[in-house]
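Quick one: this structure, given as structure tokens, is what I'll be asking you about.
Removed from the display is one protein chain of the complex; every other protein chain stays in position.
== chain A ==
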């Protein structure tokens, strides 16, 4: 039996003994997590330390595994949306939209242009919220708490926008098959305008605080680097891959939701270290702001949902007065909607990389199989390789720069 199959404590006990016999060095085991301030979520890393250097580490994940794939096989399509909320809970609207896009592709529903633009706006807002967390928390982990508190009020403002759209802040459950549940109120657009007006100044100030800060640069440059080749081999996507210098972005490679209508750039780094990841995320925030501005300016006229009575719930007052609407309402709630037999993989650019839904339908009201391709899960397996041989404090900063979200890790 290979040693790797043993629980890490037992495997390490052997290594410690060997090392002690060899030259008298005493290695130590450190539990990083499951609840450690640096993990920002519930997952564990059992690290073998030689003084302050990381000899080896092993990730133990699954502490918040909620069997979403199993639950999804037992729920009608519209009820699965709430599960996707809880994948990357820092940017729920991206997951929600990704799910609706997958279902709509399976059902062959055409989406009005206006809905696509509205979705682009929420997705980019969610991306900004996601990147705000990651970048500012990197500041916290290097000892700069001020910037974090300063920009977090703008994440709050984004959540206020989500609240105005969907009624919820963190786990948004936003949208329906074919569009949104209700028209966006003028308040939403007003809040977005306010955000676009105020946020750039705040974000410039935050960048000014850290980007050319000597202490921050010393802590992050050359730390936790990964080469482009390794990153591709490890299945990296999203900002972590682009920091290594590969310009792969799902929004450009396989455009969805009319992303081809917008003019934006894909920021890339060179060395794939923590500093590059920080810079790529910050640059992406500016690109997202650009996309939102364009979407607002080019916003087409039209309805806020597709005309698909088979799948889209009719207005409640019609249900009480109109026979047709009542039938549709009943059928949709009971999950009795026509579903073709099909199989598809739909990727979107999530906060951390390529978020893909692989859906197999067999014509019944539940998916036959639904698999989430979760970027964090795939990225996190490279972590021990990246931190090996470095300092423990560098391992902490690497962890926060990879932006591992526990919800997405475990599904």
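Annotations
In the analysis below, a residue touches a chain if its C-beta (ideal position, glycine included) is under 8 Å from a C-beta of that chain, and two chains touch if they have at least 3 such contacts; residues count from 1.
In this text, contacts and distances are computed from a predicted model.
A chain of the complex is left out here; the name its UniProt entry carries, from "Phosphoribosylformylglycinamidine synthase subunit PurL", "NADH-quinone oxidoreductase subunit C", "Nitrate/sulfonate/bicarbonate ABC transporter ATP-binding protein" or "Phosphate transport system permease protein", is "NADH-quinone oxidoreductase subunit C". In the complete assembly, the contact with the undisplayed chain comes from A:381, out of A:190, A:227 or A:381.
Residue A:73 is the one among A:50, A:73, A:164 or A:318 that touches the chain not shown. Although one chain is not drawn, its touching partners on chain A can still be listed: residues 2, 4-5, 7, 61-62, 65, 67, 69-71, 73-76, 105, 232-235, 248, 253-254, 334-336, 342-345, 347, 354, 356, 358, 360, 364-366, 368-369, 371, 373, 377-378, 380-382, 410-411.
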